[in-house]
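Showing chain A:
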Amino acid sequence: MPRLYRLQRAALCAAVFGIASFSTANAEEIIIGAATAQTGGLAPYDQPALAGLRMSLDELNAKGGLGGKYVVKLLIKDTRSDTAQTATVAQELIDAGAKIMITPCDADASISAGQLTQPAGIPTLTLCGSAPVLTDAVGDVMFGTYPADNVQATAVADFAVSEGKKKVFLLTSPDSTYTANLPEYFGKVFEKKGGAVVGRGTFSMGQPDFSAEITNIKGMADQPDLIMTAAYEPDFPAFIQQLRGAGVTVPVYGADAIGTPTIKALGKLVDGVVYTAAGYAEPGSKLEAFNAAFTKYAGHAPESTYEVNGYEIGLILDQAVKTAGSDDAKAIRDAIAGLKDFQGVTGKITYAGTNRMPLRAVALMRYEGGEGKHVKTLIPDAADVPAP
Partner candidate 1 sequence: MAAAPDDSKPRNVMPAAFRAATVDALCMVAVLLLMALAAAAFGGAAMQRVVTYAAIMLTAVLGLQIFSGNSGIVSFAQAAFVGIGAYATGILTMPAALQRTALRDLPQFLAGHELSFFAALAVVLALAALVGLLTGTPLLRLTGSSASIATLAMLIIVYTLLVAGREITRGSQPFYGVPREVGLWTAAAVASVALIAARLFRETSFGLATRAAADDERGAAAVGVDQRMARLAAWVAGVIAAMAAGALMAQFLGAFSPRDFYFDLGFTMLAMLIVGGMSSSLGAFAGVIVTIVVIEAVRRFEGGGEVLGLHLPVMFGLTQGVLAIAMILVIWRRPTGLFGERELNLMRMTGSPAVNASTALPRPVSADRLVAEHLTRRYAGVVAVDDVSLSFETDSITGIIGPNGAGKTTLLNMLAGDVQPSAGTVSVGGTVRQASAFRFARSGVARTFQNIRVFPHMTVLENAVVAARQVEPDLGQAEAAAMAELARMGLEKLADQPAARLAYGQRRRLEVARALALRPRFLLLDEPAAGMNAVETAELVAILSAVRVERRIGVVLIEHDMRLVMTLCERIVVIDHGHVIADGTPSEVQNNPAVIAAYLGSRTARAKSAASEEQTA
Partner candidate 2 sequence: MLSVEGLKIRYGEVEAVRRVDLTVESGEILALVGANGAGKSSTLGAIAGLVRVAAGKVVFEGVDITGLAPEVVARKGVALVPEGRRIFASLTVADNLRLGGAVHQPAAEARLREEEMLELFPILRRYYRAKGGNLSGGEQQMLAIARALMGKPRMILLDEPSLGLAPQLIDTVFDLIAELRRKGMTILLVEQNVALALEIADRAVVLANGEVVLSGTAKELASSDLVRQAYLGA
């Protein structure tokens, strides 16, 4: 009895103190740690992005692993959308031997994790974080993968100017970096290129009543010829529905977060809405092939562009390991930082010469007849991109 008791206690201790260790990596294995939010408020972004990443790693493993050589062991831990938990989990993954770290879409969680990987020299990639300050806040191991907010905003502003727009109304929400800053970046570029910001409005995320703001827009003496917002679900559908319901026909421009099935399902209500995408699935394109493959892999179609972005992270890592020729963390980091014109699913991705937020083409899309139609692809001039 006493012995059993001791055994039980040992088992409990092991469970509690995490001594139950993961099998250590063998020579042909590379551990990738994913500290991502599978529950909580950030799960809507991290879940699909991680699904894409898993798909690419599965495919790569079938072909012998990263660089054809290192079979990936993906360790996934849930951060519960909590910053402190993200850091803890990241530390555990480091302890478990992760050579590469994947962090959430959320910037502060990613920074917290990055502060641990930076001294360890572990290359760290955020799933879909697009805040431009993200990489500099951590250091040289931190990489963004998604087009940064200011880059997207510049592309949209360039497009707006080319469409002859002169007066813009900016609709922001202080509740997130993305919704607060992206329209403001747009405003900066737009004003620099001769446009004018004629009004500003705000909304609270998650609260679907835009009536007061819309009544204000309607009552403006100087009517804008463009409304720019980074609102997304559930706010964007509510906004556009109420805006058009109130008889306001001013065109609305947004960014990448509204390229989703939910928005598309609004049908003719969103006709004319311009948004950005990392790429577009024209027939015969790689993206279309990916969409089909993902549907087969996951049992449902991609719900956002985060899936393909996650998938591309796998490709980037594969290329970096190939270039590095080893599983050395520093070599991999340097290889990622040196990537130039890497052909992903959605287009070319370049890290060389950037502050590790990738330079990638921004596709401008417009909803027409319930479908997103490609309008133009732009690579913004670096000089135009406003400082973070």
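With respect to how the candidates were assembled, all candidates are chains of the complex that A comes from, given by their letters.
Just so it is clear, a contact is a pair of C-beta atoms (placed from the backbone, for glycine too) under 8 Å apart; a residue touches a chain by one contact, two chains touch by 3 or more; residues count from 1.
Every value quoted in this text rests on a predicted model; they were computed, and no experiment measured them.
Of the candidates listed (1 or 2), only one touches chain A in this complex, namely 1. Chain A contributes residues 15-18, 20, 22, 38-41, 75-78, 80-84, 87-88, 91-92, 94-95, 107-108, 111-112, 115, 131, 133-134, 137, 174-177, 180-181 to its touches with candidate 1 in the complex.
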